[in-house]
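Read the structure below first, then the notes.
A single protein chain has been omitted from the complex, and every remaining protein chain is retained in its original position.
Here is chain A:
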Amino acid sequence: MIETYLQQAGNTASPFFDELAAPGGKVREHWKKLAHAYDELGIEKMEQRSREISQELRDNGVTYNVYSDPDGINRPWKLDPVPMVFSQQEWETIERGLTQRAELLNLILTDIYGDRRLIKEGFIPFDLVFTHKGFLRQADKIKIPGKFQLIQYSADLVRGPLGKIWVLHDRTDAPSGAGYTLENRAAMTRVFPDLIRENQVRKISSYYQTLKNTLTKLTLQNKENPRVVLLSPGTANETYFEHAYLASSLGITLVFGQDLTVSDGYVWLKTLRGLEKVDVIVRRVDDIFCDPLEFFSQSHLGVVGLMEAIRQKKVTVINPLGCRILENPGLMAFLPRLCRHLLNEELILPSVATWWCGHEKERKYVFDNLPFLIVRSTYRNNEAPLYIGSELSKKQIEELKKEINTRPYLYVAQEVVNLSTTPSLIDNNLEASNAIFRSYVVADTEKQVYHVMQGGLSRSFPAKNGFIISNQSGGISKDTWVLGPLPQHPPQQPASQQPLRQVKNILPSRTGESLFWLGRYLDRAVSNVRMMRIVLKIYNERDDEIHPETDQTLVILLKSLSALTGTLPGFAAEDQVKLTQPERELLSLAVETGRPGTLAQSLQSFLINGYAVRDRLSLDTWRILDSISEELELMKENGNNLHKIYHNLDQFIIKLMAFIGLNNDNMTRASSWRLLNTGRFLEQAMNTCTILQSALAIEVKPDVEKQLMELVLMSHESLVTYRYLYRSTLQMQGVLNLLLINEDNPKSVAFLISKIDEHLKQLPDNNSEGGLSPARKKLLEALTMIRLCDVNKLVMPDAEGDLSKKHLHDFLHHLITTLGQASGVIYESYFSPTQSQYSFVKSNNPLPEL
């Protein structure tokens, strides 16, 4: 396997430097052990390991989102079994280079938002800074205590044709990927434990310990017990998985903008217990989205007033707002001189050759050499165009030149480079792919140095001449192995260990709300599946076509299904076509995602709420969610076949029950579990009432009634219980007793209501001064109705001999209304009311062009 690779990549005519193959077809020294091991394994075993890795990542729910992808939100994360490898010797240079660059950028940042001497003295052109949208004037003169302003730093490194390492990008705003790196390493360790040991691959964990330690040290106010949160843009963000994963790995609370509020100049987290002060925010929200008051007013991802809280030194935001100025690639052209000036050293890691067009001489060079260059904006965003010199027409070149002449300071040109290649396992073959390596650096505030992760996140792309380096979408990730023992000098002690302390369990209101809805949709799906199974069973048992007059049971069940799913009128519309040919409506009730009330929609909502609280769910629970998601896709594929769908329904029940069982088994009995169950039981109680009302509170012939009672009991898994308890034929009183009143039966509405009440009793109560809370009062009202009701009276015909079961119908109607009110009160007492954010100033321009 390696031999073939050497022939391909070690070819002296290859335009690339290869990580593994030295010219002349030899394996480089630091790759030898690995290359040997791969040969021993052989390609088939490698493929098998690769599948194990995929399985491992899938089992761990490692995903990323694609914003523009309409089909489902999660894509599996891909990891190449072949890592990116650095030798001990080379890493030493890289590590020194990264530390130096972080120090340098930190000094530049401090100056840009301080005295701006570097600009005054001509080391940095003023318009390079003043025209960059990352230069936030609102952040001027704001410093966090200590020498470090740049806390987290990432550099994307590449290797050119001559083997030299270059910095391609500096990432300083909210660098991503450290969470994926941790997952990659975990998967590799599971699948290649021997290779990791034999090659002395360095551990990456000290990075995360240092990060955690630094974060807690950066608190300005509450030094004893600082509250650190990770601010994520939300579940739709492409790297949301990583936000949830990092938050739980670091033991900090995952929050969204709407979870935070600024009051009295402090930032507060809205929790179930009221407001909790926040000391440190690690943000994954881009700079100008962080505070709609002072930056982009249409942002809903930020916290209004955050900038003022920062000004008042009540909260520390990591990285500080304004750090993005350092991502300006134009700065790269000035770094060598700045390094000599500020650190009195030569820059160890050069940047990819960069010409900033703001200076006339460089601009002329760019114009003269356009075919060999790419031109890009100094500000990185998704819309910023990228011009590949060699691909431009004459007209386009003229237009580009005119644009650059008008706003020269907004453009840089960079050399088109052939990136090095490294082996990747692709389609049963080791292929030479281009690679980029992202490093992670964090300030160690204790030792007052920058700490470099001994590894990082690499990405590989199909090898191409003049690889276009801005295109980072796609590609396969690679673990990054730094080989050899740690050098002895700075002893790599993990940062001082905090004594283990049980952190108060904090549940943001929004998370609580998601858990509540998770429970509601969970049981909505369960009731829905059970009812649908029964309907399909009866439907499949009929002999010929449906005659609404004679097939009364089926007709009532269909109407009941419409009532249960809240898709009225549906079958209740007395539409003969719908009733005689119910397939279309049944299929729609199963698979139509866009229609409220359908099974697919309930499951989708269940999954979305599960995703929003994924940092609270165990790994096994998460696997079940994944398998439900897969089953849902299967059901949608069966979208025109009721028989196949019946099989999906069976699978759903098993999986949903597994979810319930697992949560009962391993969720701590904290607020989160109570809210989940409150949602579940409330949904169940209301569904039972709806089924009783729509299927039993109507006038029918006695034999139909019998059949309906049996089916209703079946849909509640209670037929056996009934037979055991009453040992008699089915009677309405008995059925109502069992499903409504009997508080020993876990399926009865009364039982469910008292369970909800028990949960609410344990949840924090911010509303009532002593006595029962409004929510518990409503529940007591419903429970009392049931306890006081007289079943015989409910089902007896009245004096005029009316058999329509009006009393039962009205009673259930009243009960459903009361439970609905209870749901509303619970919602209002625990979760934030839905208020929208309005800006005084109209803005139709999200990113003002500079």
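As a working rule, contacts are C-beta pairs under 8 Å (C-beta built on N, C-alpha and C of every residue); 3 or more make two chains touch, one makes a residue touch a chain; residues count from 1.
In this text, contacts and distances are computed from a predicted model.
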{"item": "Record-based protein name (UniProt) of the chain missing from this complex, from \"Cation acetate symporter\", \"Glycerol transport system permease protein\", \"ABC transporter substrate-binding protein\" or \"Transglutaminase-like putative cysteine protease\"", "value": "\"Transglutaminase-like putative cysteine protease\""}
{"item": "Options A:165, A:215 or A:262, residue touching the unrepresented chain", "value": "A:262"}
{"item": "Hidden-chain contact residue, picked from the options A:47, A:92, A:276 or A:308", "value": "A:308"}
{"item": "Touch with the omitted chain, as defined above, among A:390, A:593, A:618 or A:839", "value": "A:839"}
{"item": "Options A:3, A:140, A:198 or A:699, residue touching the unrepresented chain", "value": "A:140"}
{"item": "Hidden partner interface residues of chain A, rising order", "value": "116, 119-120, 122, 126-127, 130-131, 137-138, 140, 261-265, 292-294, 297, 304-305, 308, 311-312, 406-407, 409, 833, 835-845, 848-850"}
